[in-house]
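Up next is subunit A:
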Amino acid sequence: MSFPLLTATAALPALGAVATAAVPAAQRTAAKWLALLVSLATLALAVTVLVRFDPDGERYQLTENHAWIEDFGVRYELGVDGIAVALIALTALLIPFIILAGWHDADPLETGSRRWRPTQGFFALILAVEAMVVISFEATDVFLFYIFFEAMLIPMYFLIGGFGDRAHAHGEETAATQRSYAAVKFLLYNLAGGLIMLAAVIGLYVAAGNFSLTEIADARANGTLHMATNTERWLFLGFFFAFAVKAPLWPLHTWLPNAMQEATAPVAVLITAVVDKVGTFAMLRFCLQLFPEASKWATPVVLVLALISIIYGALLAVGQRDIKRLVAYASISHFGFIIMGVFAMTSQGQSGATLYMVNHGISTAALMLVAGFLISRRGSRLIADYGGVQKVAPVLAGTFLIGGLATLSLPGLAPFVSEFLVLVGTFTRYPVIGIIATFGIVLAALYTLVLYQRTMTGPVKPEVSAMPDLRVREVLVVAPLIVLLIFLGVYPKPVTNIIDPAVKQTLSDVHEKDPRPEVEAAK
Partner candidate 1 sequence: MNPVNYLYLAALLFTIGATGVLVRRNAIVVFMCVELMLNACNLAFVTFSRMHGNLDGQIIAFFTMVVAAAEVVVGLAIIVSLFRTRHSASVDDASLMKL
Partner candidate 2 sequence: MENLIAPLIAAPLLGAAVLLVGGRRLDRGGHWIGVLLSFVSFALGLVLFADLLGKGAGHRTLTQHLFSWIPVAGFQADVTFRLDQLSMTFVLLITGVGSLIHLYSVGYMAHDERRRRFFGYLNLFLAAMLLLVLADNYLLLYVGWEGVGLASFLLIGFWQHKPSAATAAKKAFLVNRVGDMGLSIAIMLMFTTFGGFAFGPLLGTHEEPGLVGGASEGKLTAIALMLLLAACGKSAQVPLQSWLGDAMEGPTPVSALIHAATMVTAGVYLIVRSGAIFNAAPDAQLAVTVVGAVTLLFGAIVGCAKDDIKKALAGSTMSQIGYMVLAAGLGPIGYVFAIMHLVTHGFFKAGLFLGAGSVMHGMNDEVDMRRYGGLRKYMPVTFVTFGLGYLAIIGFPGLSGFFSKDKIIEAAFAKGGTEGWILGGAALLGAAITAFYMTRVMLMTFFGEERWRNAPAPSPAEPSVEPAAEAGGEHAVPHPHESPKVMTIPMIVLAVGSVFGGAFFSIGDRFLNWLEPVTGHDHGDSPLSAGVITGATMVCLVVGVALAWAQYGGKPVPALAPRGSLLTRAARRDLLQDDFNHVVLVRGGEHLTRSLVYLDHSLVDGVVNGTAAGFGGLSGRLRRFQNGFARSYAVSMFGGAALLVAATLLMRAV
């Protein structure tokens, strides 16, 4: 058999995590470099996957399939379609930046015992998360996916609860308590979702007899596997609930602001740009393929919830006083768009949604990381503590503005393409929802520009007057992201080419076709 590329892509960071954790306490820097190199190597592998993947070929490629737990009908079954490839690439791409941005976030302040090695732990955990995320993108076995979907929580939990912003406004003690609150909230929300899903997974086994996505999907398609309507709906709800928590979808969103607020900026990016994507991805891959009828049955409700997320998230973002919370609510709004696109059941909507996952990952990363640099300079997350930064740190301000413009999906930057596709895709089927969702773009402009105005413009606050501009390391983090934003905004074709066939497949799984325009072209 050929070289197990997918396994390697997931295994490399896993091994890297172990190695990083094993680095002796003294050599912090060594650990950092090791982690960085591993992440870059993973990126290389991901690129290889990208290259080896043939958009017009089989639906699932680079497949691997080994026995694992026969008793549970579980197989170690990997394979990627266009959607997965894009998201794996995104993950592998972002991790190096996250590591680089968090270079100093885990340098220990307090003296634990000699064996207390936060730095090693921090980077090891990041790599562990990467490994789990990647494999859950690759898994075509529901159980395999579920396992890592769940296991992912543990490293994330330690990342959120264990490492926070330095120089917290209310002192380290309260900071610690707030952190652990956020971490516990994150874990319990997602664990609850996961356990509900576990029930559904078991139910699926009872109904289908195995866990292979491809087999079940085919069986559903050619009618050999028939599910009672109610069974299908309950199972769908079980799966969807977990994904909706992870995504997060209103009203299951409240863990995200706490988590992103308390975590360090790189970890916040890890949450919203990488981990949460698993949720939306899973909706597209599992909910729709396994339970097409139920998905269609649920569509109206889901769309309304997504719509609420969009408007509600944006409005709350406007009302925030804390930079990171603001970005968190903005993300909630964006996830609303993604979910809306997924369930619009049109090729524009779903391509848009997938593209949106990628673009949102990059844009949030850009905005959040710059915000992180800003916060680390001033030691406060409160918007009110800033002002006139633009004058003292123009580059920082500039990058921040570009990140913001991407967030409000300005044409010419990547997110615009995806957002517009989602809107069009929704509009063609559900005009009213599409129009209301369009208000989201106005609100997005509002919260982004308010944030920019309050922090960057106006007279220079004395506290920020001595603020240094971006350092080389930080520029290295932000610049590529911005370049990418512009490139994908001008020329998204490479990505859409990969995505489209997969989306067509998914659409046919749910037996849907794009509505035809009223006035056909003459030719």
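Regarding selection, all candidates are chains of the complex that A comes from, given by their letters.
FYI, a residue touches a chain if its C-beta (ideal position, glycine included) is under 8 Å from a C-beta of that chain, and two chains touch if they have at least 3 such contacts; residues count from 1.
Predicted, not measured: the structure shown is a model, and the values here were computed from it.
With reference to the defined contact criterion, which of 1 or 2 touches subunit A in this complex?
In this complex, the candidate that touches subunit A is number 2.
Provide the residue numbers of subunit A that touch candidate 2 in the complex, in ascending order.
So the residues of subunit A in touch with candidate 2 come to 188-189, 250-251, 253-254, 312, 315-316, 318-320, 347-348, 351-352, 388, 390-391, 398, 405, 410-412, 416-417, 420-421, 423-424, 427-428, 431, 434-435, 438-439, 441-442, 445-446, 449-450, 453, 456-460, 490-493, 496-497, 500, 503-504, 514-522.
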